[in-house]
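One structure, pasted below without further comment.
Here is chain A:
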Amino acid sequence: MLYLSVIVLIPLAAVVVKAVSSGAGTLWSSIDNTLTLRALAITLGASLLVAAIGAVMGTLVAWVLVRDHFPGQRLVNALIDLPFALPTIVAGLTLIALYGPGSPVGIDLAYTRGAVIVALMFVTLPFVVRSVQPVLIELDSEVEEAAASLGASNATTFRRIILPALRPAIFSGGALAFARSVGEFGSLALIAGKVQIASIVIYADIESGSEQSAAALSVVLMVISLIMLFLIRRLGGQVDR
Partner candidate 1 sequence: MRIEANGISKRFGDFVALDDVSLDVAEGGLTALLGPSGSGKSTLLRIIAGLEDPDRGQVRIAARDVTWARPQDRGIGFVFQHYAAFAHMSVFENVAFALKIRKRKEAEVRARVEELLALVGLTQWSQQRPHQLSGGQRQRMALARALAVEPQVLLLDEPFGALDANVRAELRRWLRRLHDEQGVTTVLVTHDQEEAMEVADTIAVMNKGRIEQVGAPRDVYDKPATDFVMGFLGPVSKIDGRLVRPHDVTISLVPLDAAVEAMVKRVVHLGFEVRIELELSGGEPARAQLTRAQSDELELSRGDVVYVRLPAALLTAAGAGAPPRPITA
Partner candidate 2 sequence: MIVSRRATLSLRAVALLYLGLLLLLPVGVVFWRTFEHGIGTAWAFMTTPAAISAFWLTVLIAVIAVPLNTIFGVGAALVLTRSNARGKAILDSLIDLPFVVSPVIVGLALLLVYGQGGWFGSAFLNNGIRIIYAVPGMVIATVFVSLPFVVREVAPVLREVGDEQEQAAATLGASSWQTFWRVTLPTIRWGVAYGVVLTTARALGEIGAVLVVSSNVAGSTLTLPLLVYQRDEQIGGQVTTSVYAAATELAVLSIAVLLVMTLFGRRKDAS
C-alpha cells in the first residue's frame, strides 16, 4: 500500500491540487477556452472514431482467427500483440515511414488527422481482438446448430445469436481502446504536428512552464479516464471480493 501511495496516489493528487491551486475560477477559464476545448473535441472525436472502427475490424479479425484455418495462422495470431510489445514512439515512426513524407507508396498523411487516426488504430488493435477472441472460442456451437435447424440464415444467426453474445466483449474492448486513445502520446508525438491532441497540448504547456493550464487539462482527462475505468470494470465484471 505504501509502495502504491508513493508511486501512484501522491503524484496524481498533486496534479489535482495544482489544477485548483489558483482557484476554481482560473481552473474553469483554463478549461473553457477555445484552445483547450478544441483539443478536447479533437481528442475525444478521434478516440471515438478509432474505437468504433476498431470494434468492427477487431471483431472481424477475431472471427477470422477463431473460425478460419489457414497456414501461418498462429503467426498472425502472435502478431496481434505487436502493438503491445512495440514502443509507441516506434509505432508512430513506422507509420510515418510508410504513410508520411518520403513514403514509398506516395501517401503523405503526416500532420493530419488521418495520421492520428491511423496511429491510434495501430496502438489499439489488440484491445478489441483480444477481448472478443476468448468469447468467440467459448461460444457453444450447439446454439448455432439449433438456429440453423429452425431455419435461420447465416446472417440471421449472426445478428440474433452470435452478435448479442459478443456485445459485452466488443464494448469492453472498445472502451479500452477509447480510454487508451484519449491518453495516447508516444505514437502521436512525431506525427501529430498541428493537430491539437490533448496529450500533446499538455506536454507543450509543461515545456513552456504553464503548469497550471497543463494541470487543468490533465484533470479533465483524468475525469474522463476515471469514468472509462468505471465503465470498463462494469462491463468486464471482474472485481475481487
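Criterion: a residue touches a chain if its C-beta (ideal position, glycine included) is under 8 Å from a C-beta of that chain, and two chains touch if they have at least 3 such contacts; residues count from 1.
Basis for inclusion: all candidates are chains of the complex that A comes from, given by their letters.
Just so you know, these numbers come straight off a predicted model, no measurement behind them.
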> Which candidate among 1 or 2 is in contact with chain A in the complex shown?
Replying inline: 2
> In the complex formed with candidate 2, which residues of chain A make contact?
Replying inline: 1, 3-4, 7-12, 14-15, 17-18, 57, 60-61, 63-65, 67-68, 70, 76, 78-91, 93-102, 104, 118, 121-122, 125, 141, 144, 148, 154, 157-158, 162, 179-180, 182-186, 189-190, 198-199, 202-203, 206, 211, 214-215, 218, 221-222, 225-226, 228-229, 233, 238-241
